[in-house]
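Every protein chain but one is kept in place in this view of the complex.
For chain A:
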Amino acid sequence: MKLRVRRSYEWRGKPLSFNRKLKTHEYGLLVISVEGLPRKTIISTGQHILIEGDDEDNPYVAKVVRLYGDESGKQKKAVVQWFVRLSEVPPSKLKLLGREPHPQEVFYYQSRSCDDEVNVESILRPVQVMHLDAAAPFPDSDDKDTLYVKLSWDSKTFRVAPPEPAPASSPPLCPKPSLPPSPPCSPPATTPATKGFSRRALPTPDPTVMQRASSGEVRYSRATMSAGKAAEAESFHSATKLSASKCLSAKRRNMAGRTPGVRKKLELSSPGKKLSIDEDVLSQLLAEESKVALAQSLPSSPPLSLSLSPVRKEYNPPAAQGAICLKTSAVVLNKMSLSNLDSPPSPARDDSTSPQRADERAAAWLTGSAKTPKRRSATPKRTQGRGATATTPSRRKEAKSLKEPALAVLAEVDNENSPMLPVAATPRSSKRRSALLVSSRIRQQLNLLDNKPGLDSDGEDEDEFVPTRKELQSSSEEEEGDGEEEAELDSDEEVAAKKSRRVAAGCRTPRSKQTARSSTRTPRKTPSRKVTPGTPRTPRHATPSIPSRSLPARQPANVLEEARTRLHVSSVPESLPCREQEFQDIYSFVESKVIDGTGGCMYISGVPGTGKTATVHEVMRCLQHAADMDEIPAFHFIEINGMKMTDPHQAYVQILQKLTGQKATADHAAALLEKRFSNPAPRTETTVLLVDELDLLWTRKQNVMYNLFDWPTRRHARLVVLTIANTMDLPERIMINRVASRLGLTRMSFQPYSFKQLQQIIMSRLNKVKAFEEDALQLVSRKVAALSGDARRCLDICRRATEICEHSAAEPSASGLVGMNHVMEALNEMFSSSYIAAIKCASLQEQLFLRAVIAEFRRLGLEEATFQQVLVQHQALCRVEGLQPVAVSEGLAVCQRLGACRLLLLEPSRLGVLQRVRLNVSQDDVLYALKAD
């Protein structure tokens, strides 16, 4: 009862900016209208959304970072920050959590190994995501549409989630009122933040700079900016980046410290002080930019302050707490975000910058505090991202040049909402870091500005800080007395609040839709609930297991038993000798694919018992180890075996189950997998799929094989398929061209082991356990190498030889070692044909019948005769032997007995005397066996 809704996606408003290089327009708002419903859902940047995924019940959760479309308007894309659901975290890693996960819990996803660009069409609806304190309990709520974030997940560990991008009307700017009396000497509060800033010091698509660009006078400053950026990028790639950032932040602190009295915007905008302070080029440039920005914003001061003031108010409490204790600060931040929850994440356009900023700042916090090693570990990733931003200045410039008209339009649309907001939004979308930088710089300055008034409100905010919007408003009203610009701010903010309320209402629409959706979901859930022991399905709770034994298994007691244990095929050897080259080839193939995050196929062939599967498993063990050691990105290894499924289409079911744990029918599983491998998603890991006994997956249309080899070629699949079969030319023999072509030419064949290799294998398995004579080993390996080169056979023979040795050990002659005679006996047991022995042991009549058969064959000159013909010969032979001639029934019985042993091949016995008889053994063998009597 799936509700297939047809949605249409449109941009609202004019493009905010245009990227000339990529030919993309950036937008602030996306409107989703559902066919048949008058309500429209508006998605803005910063909002949390659900994105269509393979699991219909659990769509992906993400936050919109940026919205853009191409020139033609055909392609609508969104850059998102992913959150992973519980179900997307590998079950094995869930235990790292150390507690029972909440069903509605999601994790902030921190890993670079995932494409963060999605098609807008895959957006389902907005969702509410609450950031929670890591220690706080989950709110007791039935609301299925609220998700909770406590931790972040980087595909290896859980960490405390970066604090929520301050929602709604609270751009997380500088904690100006809450700062302890002397900001410069309060490192806990400022250091992390400033460090973050310092790293992003230069690439600032500062709103003001943009404005300047639009007014056409920015040419030179842009040039300097990009130069500075380059310098910065360099500094980040240098080993000394940390110390550099430290010194920068220290400077910043000094700066702040030297201007504690600054309170007025006018003062703030006076550049002289700062310029005099800043020594190095970077900070100079920074200062210059900010100076310009402030100077420009002065005339249009209300907008600027509007965007800043909520930040100040909302943000100060956490910062204040942070000042007290750095550790708890993140926690407080989370609390704060919780408090803002009833106003949905991105209610208004004006604060669209804020989540971003908070996000970034949080990241900066994490990375910036170099003191804690754990946080340090997050840095490399970030620096990488940094490198990327450093390379994009030109694009940014282009964006800037376009931004101004867009601004104007937007300003018209939402009257009071000054151009400032969209401006802030635009640069952020492409260069969030620079946005952060701007915000942080502004915050710093504001910090200086509002230092004193902040102190009183600070105290109040500390104990009970703005849990609701109303309180927020009241607190803002409280601040009204702070100054006229503050009053101005407040009035503006009230408007903003109203606005946010309005948008919140708008946001509620989708939520009501969500409830409708959830109701449609219920029937899907009921069947699973309905499963009771009485229904004729596999009980879900059934765990496949063999009962455990009451007494422990005995350990090997002597050398021979020890050797036998080691020689058992099942014992996993420490290493795989004689397959080094193959190991290396497969290893580097898979490793390269995992590192690149691409996909590929490999075909491995070889006769049975040449170590194909064992080698692949060994490779996977090593790679897994490497992944655990963080040398390569984590990957997911699953294996299916054509022989272990009842029909080829079960392959889908097994793959799906091993990937996600879902159970589905073959068709449904195929569809889900198809979706999974063709859509971009927050899939963290490359999947390595081992398909053993590939030939069993053959179907007439070959669609199973086709899909298996087609998925790795998809852009987002990140699937490596290793296939194993016996015949070297399988692709050419059984696959149609389009399948063989997709399998590619990465092939490898395992040659049968030579006798030296077999000997080495046994030696390495025995591992200094002296149980075999040298010659005996050589005999076994030579014999097996000559016959098949099957290592399993070799090991089995050795095992049997130890048994024979053990039996004969009772005799005094035995040396205790497995000798030639034991091996010979074992070889005879396993390889000698039993036909001759069987003929020798047959009864007299049976032997006579065989002779009669040969006689008749010779008479006829054919290799086939009817029973009747043979019987005549048989009776004649009986007379020659002086026996009573056999009756027909007796003769038939003799014939049937020989047929049951397959010494003779017979037609069905209902043909009676007419059935035709053939020999299943060569005539020579029969004659030899009979003569030896």
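We adopt the following convention: contacts are C-beta pairs under 8 Å (C-beta built on N, C-alpha and C of every residue); 3 or more make two chains touch, one makes a residue touch a chain; residues count from 1.
Simple rule for what comes next: contacts and distances are computed from a predicted model.
This complex has a chain not shown, and the name its UniProt record holds, of "Vacuolar-sorting protein SNF8", "Annexin", "Cytochrome c oxidase subunit" or "Origin recognition complex subunit 4", is "Origin recognition complex subunit 4".
When the missing chain is restored to the complex, the residue among A:His636, A:Arg765, A:Lys783 or A:Arg800 that touches it is A:Arg800.
The chain omitted from view is touched by exactly one of A:Thr24, A:Asn707 or A:Gln845, namely A:Gln845. The residue touching the chain not shown here, chosen from A:Gln75, A:Ser571, A:Ser741 or A:Ser922, is A:Ser571. The set of chain A residues touching the chain not shown comprises 533, 536-539, 541-556, 561, 564-565, 568-572, 607-609, 643-647, 650, 653-654, 693, 696, 726, 790, 792-793, 796-797, 799-800, 803, 807, 829-830, 834-835, 837-838, 840-846, 868, 871, 875, 883-884, 886-890, 893-894, 897, 900-903, 910-914, 920.
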